[in-house]
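Note that this is a trimmed complex: some chains were dropped, and none of the rest were shifted.
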């Protein structure tokens, strides 16, 4: 699989994604600089990594979505190319309109970094096909603006079309208020577009994919993508 | 431009210079300084920049070792860890700014210490913070706690450097003077450490980073060099606002620049900004420097040379590069969206000459400015309070038959309660190195590309230091190393931040002298070089000084990153044992404070030889794979250590039953803070091996009991002393800090 | 010319910050506080442009960058700085 990782000014999980894709999973991996209007047609996957692009100033993702590289990413996505946005990458995807809704400040008003559980809500996507349905993954979150918002009507739409991929849950897979760390609507932790080739999620699968740690739950997402190409 | 003020004795005084110091300036430069030059002397001769009170004492700290690449004197210390890598680290205070504006004060503290590290060519990979606040019911404490943690969180997280550990204490002695000490560790190639050098004639001086504004003029230097009083409010505009996004770009751009061999030297602009960076670089290289301030990127119109030179605007660096590479350098900086300008060059004169708008505004030799301040021979005198507080009569202390209440109270004391509320606000995982997350004795980070890992712990029990600064400082070193040993690491280097009161008071200088001596002696004994450090004096409000707080951070090395130990019990049915020896020591303990509101007695005895054996023994057990958990006993003693191991188990809480035989008072046995003790757990079948090994050292080792069940039970000499449900204990321990911080009033 | 821009949450979008500040004010004894909303206030200094043009340009800036119209609405005023 040929992967590209976009580097925005202020990206800081770019190296972590690179490490997992290249060093742990042995995939061909390239950097994509935000100022370049690159030709992405030869890529199988483009990753928008986590971090604080443009310092998260104004709103997380608001400025980065105008980077020249985003034009390439948008046309790549329109042609069916697979795009994975993690944390800040997810924020950029919603700001650019590739994914619906918005990400707001956590209802705790604090940055939260900890391990959480998410339940796999759909396995019929290239990002989750290696996961088992309704399985529970333990994945860390680290964000300040991760509270997913969408109006009730559009939420119904997402559910209907199977676009919600992950929901925050407890260790047993129950969706409860106390297992929702940031106040996201309907506990949504990750979703994809209607075409199922663009996915955004707040938890960091790259932080639980290196076998040096006991938890490698994040690998199932990357492996779903690898299996496919 | 306005006419510069005339130099009067009042103006000299307003610049914090004594008459004697001013006369010395006249002597050294042979003429009257102009206004701008007076400003330069004022910041460079301030306590903060010149170390004039502390330097004579610091000479006694051991700083050498076979692996030391850079000791004190540069921006940070550096130690070779093999495989071609070096760790670069330092701790620094930002106490005064954080008291005035906690969010920005703490944030810029983090920014400053990171710059000290990447200035040396090292990529910052870990931050830790040592925080001290006043008592909980002081009205400002909650506000300061929230602000400081928020500031560290916003700055550290945004720059993508994980904050992996630290400490938080509360005591009324910090009501008027909180402490915010920030530590940063970076990783560099051991043969590519950059120093603050100007190098040869003709080299260009390159200004990098944010534009210069009027913020923080006389900020760090003056703020940190005088006591707080009613006029502190007026000093407010000196607080700077940090821009972590620019800092992140600065890290990437600087590290990219430093790949080139035409980069000669680098110096960050910290306290005293452009002044200290230019004078110090010139002085270290015995070179001259010429600069033109008209070339400095400015944020505000109408700034004077005085303001430009003394500004403490954040996120700025000075590079020295070989001529001919100006365009290359500027192109790299522009790629990262940073301001850059060539503002001067290195000359063969022996001074710094600065022009502004075509006129020379400064012409000073470097020695008087950088090294001219006379070391002050401050008087020292043993404080009288010591005799009074040393008298702790344990027989007068009530001695309850059960320990449940004390245990619950201690777990709910914010000094002991979980610091999760704090470290959950920090990204402690970014960069994929954090093998041991916050919440254990020391943070552990793997070194990518090697089999190694480094462990870091920051510590100081200032109550002990108040009772006996010599012993207290030695204990800080010992405890830090013990924290490392509990994770499987061997200490390789130390950095310290010496937080004390007003040095003009002989009692404070005595505390200082004793603490430095205690720290130095301990470092000598444990063979740990002190490679960097920082002094923060005048932590005093209206004559009330803080407890002496010589914070130490020790860095350790783990050869095999798969052999890392954590403090949580792993399984029910494991044996629990105690390495070390418990004495009847309640002096200065959290127990005494929380239950009887006393800070009295003598600190526990530190037997260095025994300490070393305990640590070596623990390390060997980890190496040999004989144990499953290790946790050192610190605040709250044995009971708290075991309880914490219960809480930290992967199963969200495993119980424990201890069966103790002892002639000590129950409270001293369980809550006393005897040094050199580590609680371990292990599979039953290793018991004999461990006992045999203990005998061979020899080191004290006893079996305490077993893990398992849903309760924490302690029997002393066959009688039940404590029995409590783990779940409810854990809840108190986990929620105390957050619910305090979350209240509004 | 100065554009004074207010960006606030749309009706129906939860404003967590406003809610927290509301609670905090009540806790501090300001019982008269019935509701709090928190938004952004931006001041943009513009080079000599006509008011008509500024009107168009600032609206565009808001729509494209300054507000996220999924959750926020904006209003602005142009003030002459002469």
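Should a chain be cited, it is by its letter among A, B and C, assigned in written order, with residues numbered from 1 in that chain.
Please note the rule applied: a contact is a pair of C-beta atoms (placed from the backbone, for glycine too) under 8 Å apart; a residue touches a chain by one contact, two chains touch by 3 or more.
None of these values were measured; they are calculated from a predicted model.
Across the full complex in this structure file, the chain copy numbers come to A x1, B x1, C x2.
To be clear about the criterion, only the chains that are shown with their structure count from here on.
One simple way to say how far apart two chains are is to compare their mean CA positions; for chain B and chain C this gives 41 Å. Taking each chain's centre as the average of its CA atoms, chain A and chain B sit 36 Å apart.
The centroid of the Cα atoms in chain A and the matching centroid in chain C are 29 Å apart.
Among the residues of chain C, none is in touch with two or more other chains. In the complex of the two chains, the chain A residues touching chain B come out as 9-13, 15-16, 19-20, 35, 50-52, 54-57, 110-114, 140, 142, 144, 204, 206-207, 210, 212-213.
Considering their complex, residues 58-59, 62-63, 66, 94-95, 101-102, 104-107, 109, 147, 149, 151, 183 of chain A touch chain C.
Chain B meets chain A in the complex at residues 150, 153-154, 157-160, 243-246, 248-249, 335-337, 423-432, 435, 446, 448, 561-562.
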